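Provided herewith is a single structure, encoded as structure tokens, for subsequent inquiry.
The complex is shown incomplete by one protein chain, all other protein chains being positioned as in the whole.
We just call them A and B in the order they show up, numbering each chain from 1.
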Amino acid sequence: MTILDIIIQQLTNGLILGSFYSLVALGYSMVYGIIKLLNFAHGDIYMVGAFVGFVILSFVSTLLGDGWLGILPSMILAMTAVGFLGVLIQRIAYRPLLSAPRLSILIVAVGVSLVLFNSVMVVTIGEYKAFPSGLGYEGITMGHVHITYTQMVMVGATAVLMIALHLFIAKTIYGKAMRAISIDMDACRLMGIDVNKIIALTFFVGSSLAAAAGVMAGVYYGSIHFFMGFVIGLKAFTSAVIGGIGSIPGAMLGGLLLGLLESFGTQLPWVGTEWKDVFAFGLLILLLVFKPTGILGRTEIERM
Amino acid sequence: MAEPSTPPPAAAATSGLAGLEERLFVFFDKRSRRRLVQGLLVLAAVSIPLVGDSYLLEILTNSFFYIVLCLGLNIVVGYAGLLDLGYAAFFAVGAYTTGILTSQFDWNFWLTIPAAVFFSIIAGVIIGGPTLRLRSDYLAIVTLGFGEITRIAARNLKELTGGASGLIGINRPSFFGLELNQIHHYYYVFFILVLLAVFVSFRLQHSRLGRAWQYVREDEDAAEAMGIDRVAVKLYAYVIGAVFAGVAGCFFAGKMTAISPETFQFMQSATILMAVVLGGMGKIPGMIVGALALILFPEIFREIGSVRMLVFGVVLVMMMIFRPQGIWPERRN
Partner (left out) sequence: MKRIGLLLTMTALAALLAAGPAAAEIKVGIMVPTTGSEATYGKDMENAIKMAVDEINAKGGVLGRKIATFTGDDGCDPQMATAAASKIVSANVDAVVGGYCSGATLPTLKIYADAAVPIVIPAANSTKFIDLNPGNAFLINSIGTYQVDTAVGLFKKLGVKKIAIVHQGDGYSEDLASLTQKEWTKMGNEVVAFEVVNKGEQDHSALVTRIKSKAPELVFWTAYYADGALIIKQLRQGGYNGKIAVGDGSTDAKLMEIAGKAAEGVYALANPLPEFLGEGQKFIDAYKAKFKTSPGPYSALSYDGMHLLADAIQRAGSTDKNKIAAALKATQGFKGLSGPVTFTDKNLLARSNFVVLVVKGGKFTLVN
């Protein structure tokens, strides 16, 4: 492979990886933006999304086959189901603690993460599950570079979801309410906005996006397991911070950027695949220390 | 001081359990009675090896080890109010210091302890120094990241750490010519560590620094306005917590004779944190109860095995919502 081949190949790989990071990062950023909660369980929501998609597709594929015709409705169903799970979690675990010290709600988030993670582990007896999708790896080959149709659809689907989210936030009344709450929750309450409803909606949308990423990961990689959410949760958080936490375009940008950085970083002869995660976390720490507001984040005066 | 004759109005409405708590408090309020109970507990702990089998001793030694770790993390989370999700990294620093120095440089076990203290302080300053200025939730994720970096580094620095297989065949410590190789030796060693840790924790809690931590935890800005250097105070908590874990790690390496990066995964940090929260953040007896509960519960209810962490997760969430002070009740005065 020539250097150019490697660059094109890694550009594709980085975009795919970045798409997953972005979709998960959006949930982090939205929830953080609105209630200043670092939702530790968000990576596990992605994992649960993959498993819900797995169960649904197992049934749907007998009717509609295991191609895109079966995958698309399964994905939408999984997004809806996991969206409601997100709302449920928010209702049970987070809402009672919204006014409690920050430490309490953070610990609860860790607890929720453990519950989700271990529930799936118990149900699956810790086994990896083969995702029942039947997409081939036909695609376009240019020299040594191979790009499959599935990869193109993945990037396309991510773009569609992001545009939809952008329109939702920018154009609808709910989006407006979300933006308002992130600026001043108490004022919103006084203005008659049903704050609890909007927070629930935020969790719904964030969780759905994570579920979409989970199902897509299942389809794309072909195998899912109970701890697939841990590392991606950390990476997605890193992405959200890179872009500026609380900022929606920031999360999108941060995800893609981290995906590309990782893809190219690991091709450097002196980095190697074994230091890949150190690279990502190191970047996160440096960013948090030197530019905690990220690329597109607002400057924060409040201190906690 | 609660007076038995005139219960406070709130107590009248509380459930039977809370009433019992109240009565226990009244009972233990006398210093002499508390001393008596403490003395009896120590006596019981000292005499267990005379009657218990090696399995019981193994489990209790393991509990002692977690009590020390919990007391250390308690300084960070309970006293100073900083969420640390990578505490296992400090425990790894201690364990690897002892492992590497004894097996590759032929150091005496006891000499590795000051070295481990030194490296724990360095690690605490490196991790804490730049990050303690951050908001608490950022700090949580940074510590998580550092925990992972430490584990991956331990796995990749093969020449020094033995890579993924870790260090095997670490020499056991000797004490005045007696090689510590029986489980009851370690039972007493870790028991002494617990006593030391309790003593240090107690003194810290009631020191000037302890009060400063409390102010910073309750209201950071107010504390700063009162002339407390909030970053320095947090850094002290962080570094002292690191030293607790580092020293515990030395003895862990000596007892197990084998360490590998897998021991220091995120789950290890989460487990310790869980014990701290369950026991009751900031309370020394709470740490003992929390660590004991964490180790004994799965041993007694062996069948639940894999459901263990699930149960703990649920308990953790419910605890924070319904009883944020933990198992050990709050002292009221």
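The rule is short, and it goes like this: a contact is a pair of C-beta atoms (placed from the backbone, for glycine too) under 8 Å apart; a residue touches a chain by one contact, two chains touch by 3 or more.
Note that the coordinates shown come from a computational prediction; the quantities given were computed from them, not determined experimentally.
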item	value
Listed residues B:Leu20, B:Leu41, B:Leu111 or B:Ile168, member touching the removed chain	B:Ile168
Touch with the omitted chain, as defined above, among A:Ser58, A:Thr266 or A:Thr293	A:Thr266
Interface with the undisplayed chain - residues on chain B	53-59, 62, 155-156, 163-166, 168-169, 181-183, 256-263, 299-300, 302, 305-306, 308
Residue numbers in chain A that touch the chain omitted from display	1, 5-6, 9-10, 13, 16-17, 20, 125-128, 130, 137, 141, 144-146, 148, 217, 221-223, 225, 227-228, 230-232, 262-263, 266-267, 272-274, 276-277
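The definition used in the following text is that only the chains that are shown with their structure count from here on.
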item	value
Chain A and chain B: spacing of chain centres that average the CA atoms, whole Å	33
Residues of chain A touching chain B in the complex	36-38, 92-93, 96-97, 100-108, 110-115, 117-119, 121-122, 125-126, 230, 234, 237, 241, 274-275, 277-278, 281-282, 284-285, 288-289, 292, 303-304
Contact set on chain B toward chain A in their complex	77, 81, 83, 85, 130-131, 134-138, 140-142, 144-146, 148-149, 152-153, 155-156, 220-221, 266, 270, 273-274, 277, 306-307, 309-310, 312-314, 316-317, 320-321, 324
